[in-house]
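One chain of protein is taken out of this complex; the other chains stay put.
Let's look at chain A:
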Amino acid sequence: MNRYLPLALLAFGILAFATLMLVIAPGVQIARHSVPPQLEPYTEQQARGRAQYVGLGCVYCHSQQPRSPDQAPDGERGWGRPAVAADYVYDQPHQLGTMRTGPDLLNVGARLPSEAWQLTHLYQPRAIFGWSVMPAYPFLFEIKPAAEPGDTVVVLPEAFAPEAGVVVARQEALDLTAYLLSLDRTYPAPADALRDEGYATMESGS
């Protein structure tokens, strides 16, 4: 090959084609699906909590996309029904994730709906699960000599409690918990649900 311009044009054309196939065409297809009526936009506090979730990098260990029973026992683990494209219309940035160092969280609000549990777990995961490798987030909390009116005190076993005073959730921890509790896509999947059915066809089709 001896000329720059044809090389550049063809190289660009191939990538433009790939963009059409991987970005534009699925985008058009996804946009034509209706929003499930039960899915609600995030409240202001939930959105702030989501920003914490994004900023702290929770996605690097937690996916938000339960698989279908044709592929994996996600449903049996309580992670929810198979996720569909319409479940994510209010998500920006998306947090689908590619890793399960920890469990899937798309329905954690339905599975673990206690604010007190979530706060304890964020302050020190090993206070609940000795085997956990999740980071502790003590910087989302503060230790006070005594709780003041309006404070949310974190419930802790003695081994993890401070020597004096109480652990109180900062606003960031309360926001993050509000977001986690909002994660609930247990409503039935819409009739025109869009998702990768490749594993279902593998079993019934061949």
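In this text, a contact is a pair of C-beta atoms (placed from the backbone, for glycine too) under 8 Å apart; a residue touches a chain by one contact, two chains touch by 3 or more; residues count from 1.
Simple rule for what comes next: contacts and distances are computed from a predicted model.
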| item | value |
| --- | --- |
| "Cbb3-type cytochrome c oxidase subunit I", "ABC transporter ATP-binding protein", "Biotin carboxyl carrier protein" or "RsbT antagonist protein RsbS" - which is the UniProt name of the missing chain | "Cbb3-type cytochrome c oxidase subunit I" |
| Residue, one of A:54, A:110, A:143 or A:156, that touches the chain absent here | A:54 |
| Hidden partner chain, residues of chain A it touches | 1-4, 6-8, 10-15, 17-23, 25-31, 52, 54-61, 63, 65, 67-68, 71-73, 76-77, 82-85, 87-103, 125-126, 129, 131-139, 194-199, 201-202 |
